[in-house]
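Below are the structure tokens for one structure; questions will follow.
All protein chains but one are shown in place.
All chains are identified by letter, namely A, B and C, in their written order; residue positions are counted from 1 within each chain.
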Amino acid sequence: MKNRLIYMDHGATTPVREEVLEAMLPFFKELYGNPSSLHSPGREVRRAVEEARGKTARSLGADPEEIYFTASGTEANNIALRGAAKQHGKPGHIITSSIEHHAVYEVCRDLEREGYRVTYLPVDQFGMVDPADLEKAITPDTFIISIMSANNEIGTLQPVRELGWIAKKHDILFHSDAVQVVGQLPVDLNELPVDFLSLSAHKFNGPKGVGALFMRKRTEVTPLYRGGSQEKKIRPGTENVPGIIGLSRAIELAVSEIPQKKEKLTALRDRLISGFLEIEEVILNGHPGLRLPGNVNVSFKHIEGESVLLSLDLEGVAVSSGSACSSGSEEPSHVLIAIGLDHSVAHGSIRFSLGLGSSEEDVDFVLGKIPGIVKRLREISPTYHKH
Amino acid sequence: MKNRLIYMDHGATTPVREEVLEAMLPFFKELYGNPSSLHSPGREVRRAVEEARGKTARSLGADPEEIYFTASGTEANNIALRGAAKQHGKPGHIITSSIEHHAVYEVCRDLEREGYRVTYLPVDQFGMVDPADLEKAITPDTFIISIMSANNEIGTLQPVRELGWIAKKHDILFHSDAVQVVGQLPVDLNELPVDFLSLSAHKFNGPKGVGALFMRKRTEVTPLYRGGSQEKKIRPGTENVPGIIGLSRAIELAVSEIPQKKEKLTALRDRLISGFLEIEEVILNGHPGLRLPGNVNVSFKHIEGESVLLSLDLEGVAVSSGSACSSGSEEPSHVLIAIGLDHSVAHGSIRFSLGLGSSEEDVDFVLGKIPGIVKRLREISPTYHKH
Amino acid sequence: MYNEIVVDHFSNPRNVGEIADADGVGETTSFKCGDMMKLYIKVKDGRIEDVRFQTYGCGAAIASSSMLTEMVRGKTLDEAMKITNENVAEELGGLPPVKMHCSNLAADALHEAIKDYRARHSAK
Partner (left out) sequence: MYNEIVVDHFSNPRNVGEIADADGVGETTSFKCGDMMKLYIKVKDGRIEDVRFQTYGCGAAIASSSMLTEMVRGKTLDEAMKITNENVAEELGGLPPVKMHCSNLAADALHEAIKDYRARHSAK
């Protein structure tokens, strides 16, 4: 990443921060023992892993034994959903939203193929699930509900607490994919009525290749992978020790800085949004207020997202069009369709996601460049009629 | 790991070597883009990941598109076996050995519970599978055979090529768990008749938390996890980029150094073995010649393995009793039972596994300490009758 | 993702615009991704004398439209009919595989424009 990079793709991934890398470093060459080994170098590493579990738990208001380290947010989602389905033992009914990340959505699709019934709750124009819809969708054989805490594309925050209470009232398991929320907004599992919660380190300045699943005490899943007895057999395989240490340091730092970070990012976000909305035929996707502090998602009508992304890239600005995970596919994002955008508007959507290193100068640079880019691309566009 | 540590547990895990860590470092803070992102910082990382795939493939005589990065050897084994079973679509017959690692063995047990039939081939006193037994075990509905390349406890090398040809002749998929072999002995997938091969970076001085599955062209598995389209959907989730870079550098280095390393470790291994066999009532477990260069596994009769492990630990020597993954369980290892040891002898087994940093001084230090330790523990033992 | 030629044509597309009194107009839409292209030609003595385009789409779509206009100027209609989307991608030095089928529809629009021209002429 050469000279001046303005990175506005923190929703896709974030850089590992210095303190996190420093915490990880001893675990490559010096503290390299296998935590399952009985000898001192192994036991020393075991202690470090358990301390990391403790730190992670404390950052979320959880108990250490409720934290299971995984290789990614995707793995956490898969273990929770498919593991609960396997544990359920027979096909049943699952409720989720129509704007979940692929790592929930595709698991549900897969389970449907295997005989489970799945209800995909609609969302309103802002991407919000209505708790009344959840209540109505519940059937006697509903055994798990999975609703994300915040959407990765449009940033909309869901009423997770309210949804969780409905699940609890009906004695149904509740999972929330909080990959976009952990480290950005407070999560207190002492209070939040969820049974499972997924997170991923690389979204809060931790390393790639490590995530975690919170699973509340007395909740059970059937493991998907088999092997050693690591992570209480829920996730076998030699632990990614440096990754786990990195995750725990990153979550500790991120959670302690939430108040300042939230204030700063919200201000930057709103500055970006107002700037964009001054351009004609631009619409904001997602909720105007109840959205991730760092998330801006707008559609520039008459132009296709990738061409904006590329134009910004040529200016040294990194953004995303749709979700990082679905790039490479040319289908418009299912999230943008679910909030009612028509295909051409959905195709014109760009996500700017701010993070730790974002500054007012970055925002102003982007606001300075965008009008020219939009104008140029619209001039090429056959659907844009100059008045 | 304080002052003088003599690490003889390379079979459990190895330290990351300097060159590998150096290769990884830029990918934490600088080259942190998400390889799925379309912008330059993402594309730059995508290129690095694909180069890593190329390096890994070249080290094994494979094609880049045949390499799928995973989070561990365990994950590679699970994807191969369960993925092939899912792809098969209906219960069928699986053949494996009775000395597989838990990450194969437990998957087979699990599949048995789901209606698959599994044959666990016996091994001889040295831990070797007889190809004739494989031939005999094949039935019309056998769809996959999984035999490890080398055993993690006793180090015995299997006749993988011969076994693979039998599978090929019958048009049955063949998987080999090569976690203990890759980086220690040459693996040339151009010649080896296997469809799947599993490996794990932390066994050859790469980082923990990353492995790979080789899957031959035109072979197909049904993915176990769902989510993004990473690793051609076989293993979704944001890539562990530093881990992948580390794996590729580690395999490249390890494979290039095999000839010297093999010679050195074989000499050290045989020196250890002869030294141990000078003590009365000691038996060598595994094959005298066809074993991993760095693997020594002996049973000291009348004493329990853990007490030897602990005594060595107090002298600064790290070894393992049984496989690292099954420590914490008090059952004698299924591998040692399979080669015909009785329980008490199996309980007295210790694995000394040598690696990159091992030296003659290390070996001589251990050979100097062991007789005293064994003597002391035997004096405490009620089963040891002084003559 | 894109090579330098593509980036150049994307950043500085040649022959953008409409031709008010075009002799032929072609339009194509990719059902898969919604990309849309409009191509205008002026024909003189059986040769393409002028050509302009308007494109809604990704980088590949814009660059292939631009490259195509460069390729066809001065060509006879028969020559132009032989240009394929693959030819355009080749001239661009290659496109990413995912982009080959959905955003590279410039040649299709050209063929439509020529057909339109021929239809108008035969109608005369």
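Note that in this section a contact is a pair of C-beta atoms (placed from the backbone, for glycine too) under 8 Å apart; a residue touches a chain by one contact, two chains touch by 3 or more.
Keep in mind the model is a prediction, meaning the values are calculated, not measured.
Undergrad: Thinking of the whole complex, not just what is shown, which of B:4, B:161, B:343 or B:375 touches the missing chain?
TA: B:343
Undergrad: With respect to the chain omitted from the figure, which of B:258, B:310 or B:367 is a touching residue?
TA: Answer from the full complex: B:310 touches the omitted chain.
Undergrad: For the chain not shown, which residue from B:302, B:334 or B:351 touches it across the whole complex?
TA: Here the residue in touch with the unshown chain is B:302.
Undergrad: Since one chain isn't shown, list which residues of chain B touch it in the complete complex.
TA: Counting only chain B, the missing chain is touched by 302-307, 310-311, 314, 328, 330-332, 343-344, 347, 379-383.
The rule we apply is simple: only the chains that are shown with their structure count from here on.
Undergrad: Can you check how far apart chain A and chain B are, centre to centre, with Cα atoms defining each centre and the answer in Å?
TA: Distance between chain centres: 34 Å.
Undergrad: Just the number, please: Cα centre separation of chain B and chain C in whole Å.
TA: That gives a centre separation of 56 Å.
Undergrad: When the C-alpha atoms of chain A and chain C are each averaged to a single point, how far apart are the two points in Å?
TA: Distance between chain centres, rounded to whole Å: 40 Å.
Undergrad: Pull out every residue in chain B that's touching 2 or more other chains.
TA: Residues 38.
Undergrad: Pull out every residue in chain C that's touching 2 or more other chains.
TA: none
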